[in-house]
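Note that this complex is displayed minus one protein chain, with the remaining chains in position.
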Amino acid sequence: MILRRPFFWIIAAIVAAFAIAPAIGDNIELRESLVLAAVYITLASNINMILGYAGYVNFGSIVFFGLGGYFSVWLMSAHAWPLAAALVAGGVAVSALALVFGLGILRLRGVYFALSTIGVNEGVMAFVANFGPWGGSTGIYLSPALFQPLGGPAKALWVIYYLLVGIMGLSLVLSYAVKRSKFGLGLLAIGQNEDAAALLGVPTPRYKAIVYSLSAFLPAIAGGLYFFKSAYIQPPDAFDLQLSTETIVVAMLGGQGTVAGPALGAFLYEELRGWLLTSPTFSHFQLVVAGVLLLAIVLFAPGGLMGLLYRLWPRLRSFLE
Amino acid sequence: MNALLEVENLSKQFGGLRAVQALSFEVREGTILGLIGPNGAGKTTVFNLLNGVFAPDEGQVRFRGADITGLAPFRVARHGLARTNQIVQPFANMTVLENCVVGACFGRENLPLARAREAAREAVTLVGLEDRLDALASQLTIAGKKRLELARALAARPTLLLLDEVLAGLNPVEIERMIGIIRTIRDSGISILMIEHLMQAIMSLSDRIVVLNSGAKLAEGLPAEVAADPMVIGAYLGDPGFVDKLRES
Amino acid sequence: MLGLLASILDGVLIGAVYGLAAMGITLIWGVMDVVNLTHGAMIVAGMFAAYVLVGAAGVPVYATLPIVLAGGFLVGVGLYWLSVHRVIGQPPLMSLLSTFAVNLVLVGLGTAVWGTDLFNVPASLPGFSLGRYTFPGTHLMAALLTGVIALALYFFLYRTRLGKAVRAVSNNREAAELVGIPTARVLALAFGLGVALASVAGMLIATMFPFTVLSGDAYQLKSFVVTVLGGLGNPTGALVAGIALGLVEGLTTPFVPVSWTLVIEFILFVVVLITVPGGLLTLFRRRRPA
Partner (left out) sequence: MNAKGGIKVGNKHYKVRFVEYDDQSQGGRVQQLYTRLILQDKSQFLFSPYSSGLVATAAVISEQYGKIMLIGGGAEGKTYELGNKYLFQCITPADQYLSGAIAELKEHNPHAKVAFVYSDDPFSKAVVAAAREQAKQAGFTEVLDESYPPSTTDFTAIINKIISSGADTFLGGGHYSDGATLARQLHDQKAGMKWVSILVAPDSEKFKTLGAAANGITVPSQWEPQVKYKPQFGPSIAEFTSEYTLKYKDLPDYHAASGYQVGLLLQHAIEQARSIEPDKVAAALNKIDATTFFGRTKFATDPGHHGLQIAHQMVLAQWQMKGGKLVKEMVWPDAARTASVVYPLP
């Protein structure tokens, strides 16, 4: 049924573009820039399910990405698991852990919830920095030999890229499928007015816990891929609160609550950052530029880019969600 | 006629304040029960206790024979007990139809999305909002929002509907219309428990009336009986001392 | 044993300063339900203001306090009109993001101007000793000044007309508006006060510890922990919680490896949020009727 919707084909086209563009002429530089875009899109689409749909501000969503990275990297380096198994195991473990955290902190609402997510991220980071099996604060360094089963580093980086694009595609499909489902309708109702939703029969505690756990799964796998690619993982990189906040910025930029918005925002933001970093004029002021941009959106266009597009072409709403 | 909802010895205390004290009553199938009382009598608190917004300190609530005391609000809704809010709480950024689909999806029948849409359409038509189907809830007038609130609860196809002051804030024309809607709902087989301040309206709508004062039941009976009860008159005159005197006498 | 006592005492002194910083966050939250994410940047601004005033203008260290206080207040009022006023009354996400955006700009500018090198404000006062353990005079002075500022704030909020207006707006904005209180201006005033407290805390910290442009993050996080322990919106709670946290740190350091203190702190933070969102003080207060 989902296959018959035009928007599904838009997602398919985005994924295809990501897959094909760098393959033309073996354009590795484009690929490396798209890797980060794919990671941002994955993170933003997933946080959008809890932020945009259910209305819960998760400042610490990066904890899923980091823990997923740790689980997978550790399984590969210390227990010689193959990549695929390590990734899936990481995703499942982190989702399960998210369910446990979620049952605790999802009793909180609004700012209290937002603050608690910072606490979870910082607490987990401090714990991992002391956790011996994961190398404590030194983290885990991966041997280049681990790239051999994938055909050496050069080929491995392509494999990782395609897997990441796949995860990105799955994130978009998941985000879309959730939005079109009864579950998604319940989440949107929670996001608008949680008490009214509960009175109408929306099982709010269960739905919130499920979406929190669900939004952890794909970012955890993306984390596994990302840190496998980086060949090392350390607490400050894995649990980077700055990246976490950027994810929210990206979702806002595109338009929270829409499916396409976070992806659009993530792509533009990443390309902008990449450009600012390599531009001699702005490289020292890129934080300032990002801040001014964000402030302008929050104050003058809270609906994000999608909000602007909808206002310009209202008919867009019917097929671009 | 069977008792649909049975409330027994219900009590709730907030800090030192006894909001509801040892309250018992029942709603029979196919009837309208009016719940009246002066401001602060604890009427909305009773609704909140029935709905599971608060858990009672004491007492029991049985609905169609099942014990629903202290269940979470969404579980109560699943049993077929729907409710409107005194202060309207629409999902502002959803359309009228989507608002009602939420009701239909998660209510008693727990419908899948496609069928919920049909149920929602029916409910919207029943309250007469069919021409605003795709309008955002935030764009409706107060009267429109009140009707939306009602439609959303109806879409769940409940067995019992709790109405919390659906007439407040409406002009006479709108009130007439709403009273008509409420009658239609009752005639379709849905029982109703309603809180209302407009005496005339509730006297004419209700089959029976329960009067609440300071959280306790002051009187119960047919509308005509209650209207003639001197204690009720005293309570409404706003002189609690008068009531106490009557009690003593 | 003496060492433990010394650590506890000093923990209390420093904790008081953390409490002062947290009062800034909690005051703003209490009055307008906004979590001020420029807090860390404003603490750093206070540090650099002290550094520049002492270094370049030759102002005596503790004479910078009123200047930083006034400057922080003005900057805060400006920030309110720039970034907060338009998002008052909107979902909490909006104010979180708008203040976060300003924070990015400030940190970006700070890094461009000062880099990430370390800075130190030369301050030295005679302290006193307890056996082999010494309490630096700067720590005593900072705690003392914190007490004075906290008292002044209390006096302002409870004894002046303007302070009463702030509390009225905090209790019920609509009602305050109905009785003729210019709420927007009162909100700006409260935001200015909150920022002033943050920058003064920064100035006092600068008299004790060296710092960099990026020091704000650590102090902001600490302020969050203190604020939550004390109860969001409760200035007295913030001060008490700051002192309590300093006490806990002083108490645990001799026995627990320091690298675990953060884990303990954040577990405490999350557990308190979930179980007593009103803050630890509510545990001691008798329940009042609703």
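Order as written gives the chain letters A, B and C; numbering starts at 1 within each chain.
In this section, a residue touches a chain if its C-beta (ideal position, glycine included) is under 8 Å from a C-beta of that chain, and two chains touch if they have at least 3 such contacts.
Quantities reported herein were computed from a predicted structural model and do not represent experimental measurements.
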item: Displayed chains contacted by the hidden chain, counting the whole assembly; value: A, C
item: Which of A:P6, A:P82 or A:P144 contacts the chain that the document leaves out; value: A:P144
item: Sole contact to the chain not displayed, among C:V113, C:L178 or C:V258; value: C:V258
item: Sole residue of C:A70, C:L118 or C:V148 that reaches the chain not shown, by the stated touch rule; value: C:L118
item: Residue of C:D33, C:E177 or C:D217 touching the missing chain in the full complex; value: C:D217
item: For subunit C, residues in touch with the removed chain; value: 3, 6-7, 10-11, 14, 116-120, 122, 124, 127, 129, 132-136, 138-139, 205, 208-212, 214-215, 217-219, 221-222, 249-250, 253-254, 257-259, 261-262
item: Subunit A residues that touch the omitted chain in the full complex; value: 28-29, 31-33, 35-36, 39, 126, 129-130, 136-139, 141-145, 147, 152-154, 157, 226-227, 229-232, 234, 236-237, 240, 274, 277-278, 283-284
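Assume only the chains that are shown with their structure count from here on.
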item: Joint neighbours of subunit C and subunit B, given as chain labels; value: A
item: Distance-to-centre winner among chains (Cα means, whole assembly as reference); value: A
item: Selected pair, greater C-beta contact count between A-B and A-C; value: A-C
item: Chain located farthest away, centre of subunit A as origin (C-alpha); value: B
item: Approximate Å spacing (C-alpha centroids) for the pair subunit A, subunit C; value: 33
item: Chain centre separation in whole Å, for subunit B relative to subunit A (CA means); value: 43
item: Sites on subunit A at which at least two other chains make contact; value: none
item: Touching residues (chain side subunit B, partner subunit A) in the complex; value: 51, 53, 72-75, 77-78, 82-83, 85, 89-94, 98, 101-103, 105-108, 110, 112-113, 116, 152-153, 156
item: Contact footprint of subunit C on subunit A as seen in their complex; value: 51, 55, 57, 59, 104-105, 107-108, 110-112, 114-116, 118-120, 122-123, 126-127, 129-130, 137, 245, 248-249, 252, 284-295, 298-299, 302
item: Subunit B partner contacts - residues on subunit A that touch it in the complex; value: 181-182, 185-186, 188-189, 192-193, 195-205
